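Every protein chain but one is kept in place in this view of the complex.
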Amino acid sequence: MKTNKDKSELMELKHDPVPGYKGIFSVVFTVSLLYMAFILFQPCF
Amino acid sequence: MTNSILPALIFMIGGFMIPFFRGRAKSIYMMLIPVVGFINLINIPMGDHFLMNFSDFKLVLLHIDRLSLLFGYIYHIIALITVIYILNFKNDVEYVAGFFYAGAALGAVYAGDLFSFFIFWEMLTIGSVMLIWARKTKSAQASGLRYLLVHAFGGLVLLAGIVLHFTETGSLEMLKLTLSGPGSYLIFVGIGINCAWPVLHPWLTDAYPEATIGGTVFLSAFTTKTAVYALARLFPGTEALIWIGVAMAAFPIFYAVIENDLRRVLAYSLINQVGFMVVGIGIGTELSINGACAHAFNDILFKGLLFMSMGAVLYRTGKINATDLGGLYKSMPWTALFCCVGAASISAFPLFSGFVSKSMVMEAAASGSHLAGQKSYVVVWLVLLFASAGVFHHAGIKIPFFAFFGHDAGHRVKEAPLNMLIAMGIAAFLCIFIGTYPKPLYNLLPFAVDYHPYTISHVLSQTELLFFSALAFTLLLLSGIYPAEIRALNVDADWIYRKTGKALYRIFDAVLNPLNAWCERIVRGVAGSTADFFKDAGAKISLFVAVNIWLLAGYRDKHLEIKKQKLYNDILQGTLPAGIGAAVTITFILLIYVLI
Partner (left out) sequence: MEKKHVFDDPRNVKRLLTVFFSSVVILLILDAFYILLSRMNVIHSHMNYQWEEFWGFYAFFGFVACVILVLVSKYILRPLVKREENYYDK
């Protein structure tokens, strides 16, 4: 079907990391995850 | 009522006349059809019209109440918008099929009995398949055929259900059914196929991205929403719908995150939005049914708008994969703006249309969970909240970001044609209008509305939810964790019939073909060797006899070889001296006689 692939068409579009953000992300995610777990373990009513 | 016309007929007959018009008159005529239809509709009083007696059946072709009116209005509005959108395509097949399809949807919504509902339901399938096939690519033809097969099956299930229901109850009225007995279950599942319930859904994500640019806009509006209407009419308050709806809202967002074809991303988010409506119908309170209907109304507009913006991108660049797009805000700023309005509406940003309708379903689920025996609604609420965050993530951010911003793919194209921009502009205006001033929409809903979306807590909580979803996207993207866009195919439930169909074919191919070849080899082998044997059987027997005689007579080596060759040739060519020939023949006959 797509044997004659257009040379200009990318097979994969990666998202390059910007230095420094991975650390921020890990910290924010860990804290949020723990906080969320804490909230959801409370009774809802 | 005597001088009103059946709304479906205005669209269908009006549509069939389109090819007789030319040029500017054609454009004006096409835009007039929904307008005339709308004027006709608002002049029909509430109640049943166009009653027909068809032997024992009492058919009601036009049943007008608040529920059917709401869907009728939005169908007229989206038909007008879509017609403006496709004016530049000059494709009569698309025009006629589009109007036929919209007319069928109107017919189904206004049908007052199950039989005429079924007839229009089937017409819906025909119209939509034409819109898919009008794309004329090989993959569109294949997926159109699959679409047709699935819907033909769904139609049969529905018909069987209606027949059983009629024999059980003797009634064809479009009234609330309870799930009891095979008839009601079959009707339930038959509608569910068109509603894209999980596992029954892949026809949608398979076919919608393959349809024509305008066809997809038409498709996104009618089939699933007509099914939502039918559920709201026939099965309000059916608890199974809550859990079906929850599954619909949750699973497509995962697929949408890794899907590369942006129109397929929208198809997945369409299922996700219909999930909210199905939950609302399942809860069955006045608030939740109002919410489901209002959300259907809004979804037709913002999903249409998103499909129109992606259609414009496809029209100008010829590409629709996220891997091939990006940076288009530079050359298509208006389309980008309208797309963002659609994205904000589907994500339910305050001041945009999704905000005033989706929250009604959420609120109904949350307040329902306080009632005795409905504690599990807490889970419903949590999953819907998860889905609300997720929908912003994939439809609200992914679509505009990968098409119009992000990595610049280098397309330098013209802005979308004027008629497309006008169509998108109208839809965008309506999204913002309903979002900021929801009262007119609330007045149209089936039940009286006592709901205020713009409270401080609601605005603040929704804004928090969305901004932090955006934060998640931003941080994931910047830290390089966000999954790469990959040209690939993600298998879904259609694997069941697409691959097992092929597998069956392969199994038959693997078993039957070798068997066939093997039999053929045996037959050929036997026949061939028999033929070989009889070709020179006489000569060989003669040689056998003669060589023994010659050996006794003392012939050896070269001499013997020459004599053998001569005899063999003589027998095969029939150049044997008559006497020897006769002798050999008699010997041969005698030999056979002795052997037998």
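By letter and in written order, the chains are A and B; residue numbering begins at 1 in each of them.
Rule of thumb we're sticking to: contacts are C-beta pairs under 8 Å (C-beta built on N, C-alpha and C of every residue); 3 or more make two chains touch, one makes a residue touch a chain.
Quantities reported herein were computed from a predicted structural model and do not represent experimental measurements.
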Touching partners, among the displayed chains, of the absent chain: A, B
Touching the absent chain when the full complex is considered, from B:S55, B:T167, B:S180 or B:S457: B:S457
Selected residue (touches chain absent from view) among B:Y329, B:F402 or B:Y442: B:Y329
Residue among B:F20, B:F467 or B:W518 that touches the chain left out of view: B:F467
Footprint left on chain B by the chain that the document does not show: 253-255, 257-258, 329-330, 363, 366-367, 369-370, 378, 381, 385-386, 389-390, 393, 405, 412, 455-458, 460-474, 476, 481-483, 486-492, 498-499, 502
Contact set of chain A toward the excluded chain (per top definition): 1-2, 28-29, 32-33, 35-36, 39-40, 42-45
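One rule holds in what follows: only the chains that are shown with their structure count from here on.
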Centre-of-Cα separation between chain B and chain A, whole angstrom: 30
Sites on chain A touched by chain B in the complex: 1, 8-18, 21-22, 24-25, 28-29, 44-45
Of chain B, residues touching chain A in the complex: 138-139, 319, 321-324, 326, 370, 378, 407, 471, 475-482, 484-487
